[in-house]
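Only one protein chain is missing from this complex, and each of the others stays in its spot.
Now for chain A:
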């Protein structure tokens, strides 16, 4: 049995629902806040996620940049040495989806030489009538980029745990791969 610890960063355009996703995960779906003021600085959500069929778990340290300091020095600090990425877009915003490649590039630049487990999350599926990004389109891009892909509606509390379970599982797998490498070296 092992308990791993992973720093998971939340990336994506402003207002796609990153903070909402982290907060609903923290509170186990207890509340969805419609309106809240963005606090400045960093919010950290720490939660342990079991890895199915293993007895192992991953303690996720989810770093949310609460505020508008995008691409600032502060974000650089916040994004230092991530172990996993949760890349969020809004299914009703074409631009938020298009900007994902930019966010992904920036996140991957934080871990030169090693891979970064990640999941692409299309949020706000409850806005069905305003949807402009189709699942298939997102899936194709995610596959190309080596990301897992899924959709959520934080508002309807749908699938909100899946992104975190997904990165936890990927990080656990990465750990096992590294251990295999360590065995082969001797």
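In this section, a residue touches a chain if its C-beta (ideal position, glycine included) is under 8 Å from a C-beta of that chain, and two chains touch if they have at least 3 such contacts; residues count from 1.
The rule is short, and it goes like this: contacts and distances are computed from a predicted model.
Note on the omitted subunit: UniProt lists it as "Intraflagellar transport protein 25 homolog", one of the names in "Intraflagellar transport protein 25 homolog", "TBC1 domain family member 15", "Ubiquitin-related modifier 1" or "small monomeric GTPase".
Considering the whole complex, the residue from A:4, A:22, A:62 or A:154 that touches the absent chain is A:4. Looking at A:19, A:65 or A:83, the residue that reaches the missing chain in the full complex is A:83. The chain not displayed touches chain A at residues 1-7, 58-59, 61, 81, 83, 111, 113-114, 171, 174-175, 178-179, 181-182, 185-186.
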